[in-house]
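Heads up, one of the protein chains got dropped from this complex, but the rest are sitting where they should.
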Amino acid sequence: MAHVALADKEQELAHPKTWIGMYVWSQDHKIIGIQYIITATAVGVIALILSGLMRLQLGYPGVFDFIQPDEYYQAVTMHGMIMIVFMLTAFFLGGFGNVLVPLMCGARDMAFPYMNMLSYWVYLLSVIVVCASFFVPEGPTGAGWTLYPPQAITEGTAGADWGIICMTVSLGLFVVAFTMGGLNYVTTAFQARTRGMTLMRMPLSVWGIIMATILGLLAFPALLVSVIMMTLDKTLETSFFMPAISSLGENLSHEGGSPILFQHLFWFFGHPEVYIVALPAFGIVSDLISTHARKNIFGYRMMVWAIVAIGGLSFIVWAHHMYVSGMNPYFGFFFATTTLIIAVPTAIKVYNWVLTLWRGNIHLTVPMLFAIGFIFTFIHGGITGLFLGNVVVDVPLSDTYFVVGHFHMVMGVSPFLVVFGGIYHWFPLLTGRMLNDTMGKIHFWVTFLGTYAIYLPMHYIGILGVPRRYYANGTTEFLPDSVQSANVSITIAALVVAAAQFLFLINIFWSIFKGRKSARNPWRATTLEWQTADYPPKHGNWGKELPVVYRWAYSYSVPGAKEDFIPQTETPSRYTKGEGDV
Amino acid sequence: MTATLIVLALIMGGVVFWLIYQTINVHPWAEEGPIGQHHAGGAYSIPAAKIGLVVFLCVATSLFSLFVSAYFQRMDFSDWRPLAEPDILWLNTAFLILGSLFFQRARNAAVGSQVDGVRNNLLIAGLLTFAFIAGQLWAWQGLQEHGYFLSANPANSFFYVLTAIHALHILGGLWVWSKTVFRIQNKTEIYQVRMSVELCTIYWHFLLLVWLGLFALLLST
Partner (left out) sequence: MAMAIILIFLVVGSVVFHFMSPWYFTEIASNWGAIDTTVTITFIVCGVVFVAANLFMAYCIIKYRNKGKNQRASYEPENKKLEGWLTAITTVGVVAMLAPGLIVWGKFVSPPENAAIVEVVGQQWQWSFRFPGKDGQLGTSDNRKISIDNPFGMNEEDPYGQDDVLIEGNEVHIPIGLPIKFLLRSKDVLHNFTVPQFRVKMDLVPGMVPWIWLTPTRLGTFEILCEELCGIGHHTMRGKVTVVEEEQFHEWLAQQPTYAMLVAQQPGNAEAGKAHYQVCAACHGVQGEGIHALNAPKLSGQEDWYLERQLTYFRDGIRGSNPNDLLGQQMAPMAAGLVNETLIRDIAAYVQTLPDEPSVQTVQGDVKNGRDLYTTCGKCHGKQGEGRWAVNAPRLAGMSDWYMVTQLKNFKHGVRGAQHPQDATGRQMESMVLSLNDKKINDLVAYINTF
């Protein structure tokens, strides 16, 4: 039986007529993507507020007397976990992945629309469970986002009963949701690409999202395994991770377990997780830079292979998070080497972004500002990663504010700049209106400069030795008073940056209703998502016939062409007479 | 983590090799025109559902290999007391092998469009699988009676967890199986269930392999 791709089966797409069918129980990938984006943004705002509380405490210890030690550690934990898992992972893969993959591949929808819808609702459930932990007795877990046992499940930690259970259940649900979504993104990209859309004609956004999804599909099980076993340790007194301990003077019944085993499992997920967030950002920023510099991405093939190589290597570097964890120190040789090897493909990506600007025709639009800002912050975060990846350099710096500064630059600020850049770039596609430019520029400058003012000093007080995850430094002899001044200035910068994010939300709401109507392809981009039948695209995306792709995604400023871009779908003159196949 | 690394290295190696092989000599900027043989363009003619299943099997492989890695790491600690596996596991294994066989027969019948063959073989395969689940519960029951509780020793804990996770996967499969049987009973045309039968068959073979792996692991340690 000859196979017909799902994308061609018109009857598979039932167009719902009711409002609920269209916008709530929707199976349209764009609506699901927007649902993901809204939910992720909402929890992101919660996590942002938590970080504000932490900064108030650190900048003005004892002045803001509503933050107790247990609440501080709960804020640390929830801020980290929400931002990494429920915000960034969900935003990039659930949000951008859903919106962009079918559109950029030329598919009508995801391969399994029903499962895609289910993915969102399970994700929402996981978000509800994690937020519910704010309201359980003793509040959410305060174990740090790494949830290391024994600490996470013993009494000396805030939320060691209800809070940690809410967290593990919620993470379990998230893994299920992600797997359902991930199956969709991968299958769609491999199976439902339209005619002519070969692998090497795909925009780098799709490459980044797909590689990140593959990483997620293989790495999230490690999180699932570790939270299942930890939940059993907590509730049924097994001893997977729990050795014999005397917790606050009380001898617990566990014995023989290995806390290090948890760390191996956790970081086996945790390190690829960094790239689950980073790779989509790499891909999207490549497209932003290319489009707004009106130049093909420099070294497209190297970019693709770098994404693939980084994805592959990311599975053999996990223990660089564990150099001082007490694991066999000889592992340090192996993991330092693999970690620094991964710097090479990453550096290639950075070079190629900068070289794309070189001899380009750079339009400093708001998305482009965010993209350039990303290159700067990512270089900064990347090279501080070289410090921490090199085992012996990591030893004095690990668990200090250097680490906090590093990972916020590399997987906080950098991906967020891409998220913002992506929103400014694709907002017209989903709404038909442009975001306000002035507000966008203010948002960019405050965010970009403000975050640098936050994180640059953190690196240096970290080198000095200020430990991370301290409710208060108290009287610590080797810390000069200037450290407290640094903390004050960091707090002020953080509050200003946080305020700018609310300006961004205002911009979004204002522009949805009052924004300038956008032209059909406002950035004059080549990629498929701007070539839909309707603008903004409707359910099914492509009208009667699927688009046919004739060239790669980066035909900008092709010599001899009339315009400085040629859409992927534009029929070359020698095909205009209707002969289809070559 | 060695076990996981080997498995994932194979999967990731496959992905990386395949992608690089697909892309190595391509100069996308130099080519213009609608490349691709069939109407779905550059994509692949394997049905979406099958690709989806294969991807899911990779996820499940990762999950089980991680459990096995954890098993090996935990085994090295001194408090590990190997568990004497109940004999009924041999019978259960036989059930699962037979179940897989009957699924294969159902699939062959589906290819040959024999409705009765599909129905009968499917029913037998499902019953055998239920027998497997019941047998696993029986094994748990037996262990409990002999005092091998979940938290008594890590070997016990792993036994319960591994069998439970495997059984959960089987139950998921049985849900799809029941939908397929239901559709056959409702006199659906054979081509409409062919895909379901085929996917179930692949899934059962996979879970049989996983079980054989787990069983060998449990027996040998």
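Order as written gives the chain letters A and B; numbering starts at 1 within each chain.
Note that in this section a contact is a pair of C-beta atoms (placed from the backbone, for glycine too) under 8 Å apart; a residue touches a chain by one contact, two chains touch by 3 or more.
Because the structure is a prediction, the values reported are computed rather than measured.
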item	value
Residue touching the undisplayed chain, where the options are A:Gly33, A:Pro150, A:Gly283 or A:Pro567	A:Pro150
Contact partner of the left-out chain, one of A:Pro113, A:Gly142, A:Gly181 or A:Gly283	A:Gly142
Residue among A:Ala293, A:Ile310 or A:Leu528 that touches the chain left out of view	A:Ala293
Touching the absent chain when the full complex is considered, from A:Trp162, A:Tyr460 or A:Trp510	A:Tyr460
Missing-chain contacts mapped onto chain A	61-62, 64-70, 73, 76, 138-139, 142-144, 148, 150-151, 154-158, 243-251, 255-260, 293-296, 298-302, 324-326, 329-330, 332-333, 336-337, 340-341, 343-344, 347-348, 350-352, 354-355, 357-364, 369, 372, 375-376, 379-380, 383-384, 386-387, 390-393, 395-400, 449, 452, 456-457, 460-461, 463-465, 467-478, 480, 482-483, 486, 554, 556-559, 564
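FYI, only the chains that are shown with their structure count from here on.
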item	value
Rounded Å distance, chain A centre to chain B centre (Cα mean)	30
Contact set on chain B toward chain A in their complex	1, 4-5, 8-9, 11-13, 15-16, 19-20, 22-23, 26, 28-29, 31-37, 39-49, 51-52, 55-56, 58-59, 62-63, 66-67, 69-70, 73-74, 77-80, 150-151, 154, 157, 161, 165, 191
List of chain A residues in touch with chain B within their complex	1, 3-8, 106, 111-112, 179, 182-184, 186-188, 190-201, 214, 217-222, 224-225, 228-229, 232, 236-240, 253, 255-258, 261, 264-265, 268, 296, 300-301, 304-305, 308-309, 311-312, 315-316, 548-552, 554-555, 572, 575, 580-582
